[in-house]
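In what follows, a structure is listed as structure tokens, so that the remarks can point back to it.
For this depiction, one protein chain was excluded, whereas all remaining protein chains were kept in their positions.
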Amino acid sequence: MTPVLFIEQVLNGLQSGVMLFLMAAGLTLVFGVMGLINLAHGSLYMVGAFTAAAVAGATGSFALALMAALAAAAAAGAIVELVVIRRLYDRDHLDQVLATFALILIFSEGTRYIFGSFPLFLDIPDYLSGPVTLPGGIQYPLYRLTIIGIGLTIAAGLFWLISYTRLGIRIRAGEADREMIAALGVDISKLYTIVFALGAALAGLAGALVGAIQSVQVGMGEPVLILAFVVIVIGGIGSIKGALVGAVLVGLTDTLGGLFLPALFALFMDNSAAQTTGSALASMLIYILMAVVLVWRPQGLYGARPA
Amino acid sequence: MSREGWINAALYAGLLAVPLWAWLADEPFTITLATRVAILALAGVGLNIALGLGGLVSLGHAAFFGIGGYEMGILASHAQSYSPLMETPFLIEGTKSMPIIWLVAVLASGLAALVIGALSLRTSGVYFIMITLAFGQMFYFFAISWPAYGGEDGLSIYVRNGFPGLNTLDPIQFFAICFVLLSAALWLSARLAASEFGLALGAARQAPRRAETVGLSPYRLRLLAFVISGAITGLAGALFADLNRFVSPTMFSWQLSGELIVFIILGGVGRLFGPVAGAALFITLEHFLGGLSEFWHIYLGLLLLLVVLFARGGIIGLLAGRRVAHD
Partner (left out) sequence: MTDPVLSVQGISKSFGAVCASDGISLDLRQGEIHAIIGPNGAGKSTLIAQICGGLRPDAGRIDFLGRDITGLSVPARARLGLARTFQISALAMEDTALQNAMLGALMPRGGRLGFFRPVLRNAALRDTAMQALERVGLADQAALRTAELSHGQRRQLEIAVALTLRPRAFVMDEPMAGMGAEGSRQMTAFLEGLREEAPILLVEHDMDAVFALADRITVLVYGRCIATGTVAEIRASREVREAYLGEDA
């Protein structure tokens, strides 16, 4: 294996990691602040992707498409919070699972109704397409590099938001003690709507960005949602830092596992057997990683609360 | 008999009467639908032992359903190609015999539940939900990427497996098999709920600190409930694969895990016959709404939302009213 290939795969892992982070950050905030498990978070990812594809198709502008995706996902998130989610805060997790599962059915079939069953395609704009040459002569797609940049910028922005802004203080207060923040005179229901819409917007943005690499189709959100769950379990619920570390860990494990395991098995198996065994095991690798973290630290890497 | 008792009896009789009528009227498709209800209800009864009795919201029971399905697919495919599963260190051959397939399904899925449960039960609440979901997904991706048994395309079995003395290809006889197994699982589930184990498990769910201070270990109680639950759902998976004579990675899909929970909620959480009522309603809706609109899942979603938000007792709760204390 060449070092170039290796670095390329590390970058790919990083790219999928930061996108996972955008998903996981919203989920972990919503859980940390409102105590809600939201299965429909993947639907917001899908809403972002479809909106971006539709707007890009109509206007030809990728930047406009991204903004529309952010806005549509945030709006969908706010509406869902106002209509359904806020009735679920006091319910047990089973009710939350069921109601948000119902939302997935509604979102997915609704999208299929509007856009049909065929995948849409979102094209990478010209100014972001093609490879760039990195130091060391490595060719890497500019678009993926841009995604990494956007993801890291947003991560930095989120840390700033949580650490230094008024909203962030309220969010942290909400994680610590719901009654306290009511006592501080904060309008909780407004705060909840904002946090939920913020998480939704991040998911929608991730959907739009990834939509340009993969196809945009109904059901695209759930596999990412489940990966984001793995990220949260590894990182610890409610921790943005945990979400970032977990996401990058999962992204790298997934990509590098697919590369290394077949090569590893090829050392003592014939090539085709190594290929199948290696890639089958690689598909399980992140879950094995999750299991290891569970045994070692059931509350996750940065989870404060003992689970 | 209590009101819930009458409702249960009516459900049970209905599930038997519909296919019998269909058999007399020569409507094999309806028999197949009823068989689907019986099998999915069986899977739900299994899940209900973890979820209803143990309070363990598992979003990964498709793992056990799929293991049951693949176990049957693997054994039967080796039997139909006359190639042994393995020869060293000892010979294992495929089989087309249902009782053996069932036994292996129960053991294999129970073992998987033991491993998944031992890990997942180290946590609780929302972690548990996410982890079981993730483990379910792990099996899904493994089934897709493991080419030996069909990978993404799944595995077909040409002839339904056999049961001594019965013609399993006859829809009504296969229904009878599934119905008897469902009845056995319901009986087992009722006995467990009323037993010392059920009482202890209920205490571990409602007041875990109390359970510990009377010498019970919530972890072990839950793990045992999870294993029994997974084993029954695995058995249902083997039957489901036999019904379709086909198994594919979709048996492992997270949607299936979600639907199993939906059966329980639609029917009524913690009710013995909840999964039966829920599965029957689900299949009926799928059949009729699915006939009306291609997008029937929207209506299903809305119905589910309404049930969760406003009718938490499910169908049986709606009909039987609030549960009263029983002596």
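In order of appearance the chains are A and B, and numbering begins at 1 in each one.
Methods note: a contact is a pair of C-beta atoms (placed from the backbone, for glycine too) under 8 Å apart; a residue touches a chain by one contact, two chains touch by 3 or more.
As the structure is a computational prediction, the values presented were derived from the model and not from experiment.
Shown chains touched by the undisplayed chain in the intact complex: B. Among B:11, B:200, B:238 or B:320, the one in contact with the hidden chain is B:200. In the full complex, chain B contacts the hidden chain through residues 191-192, 194-200, 202-203, 205-207, 209-217, 325-327.
The rule is simple: only the chains that are shown with their structure count from here on.
Remark: chain A and chain B have CA centroids separated by 31 Å (rounded to whole angstrom).
Residue ranges on chain B touching chain A, taken from their complex, read 51, 57, 59, 119-120, 122-127, 129-131, 133-135, 137-138, 141-142, 144-148, 254-255, 258, 261-262, 265, 269, 295-298, 300-302, 304-305, 307-309, 312. The touching residues of chain A, when paired with chain B in their complex, are 31, 37, 39, 84, 87, 91, 93-95, 97-99, 101-106, 108-110, 112-113, 222-223, 226, 229-230, 232-233, 237, 276, 279-280, 282-284, 287, 290-291, 294-295, 298-299, 307.
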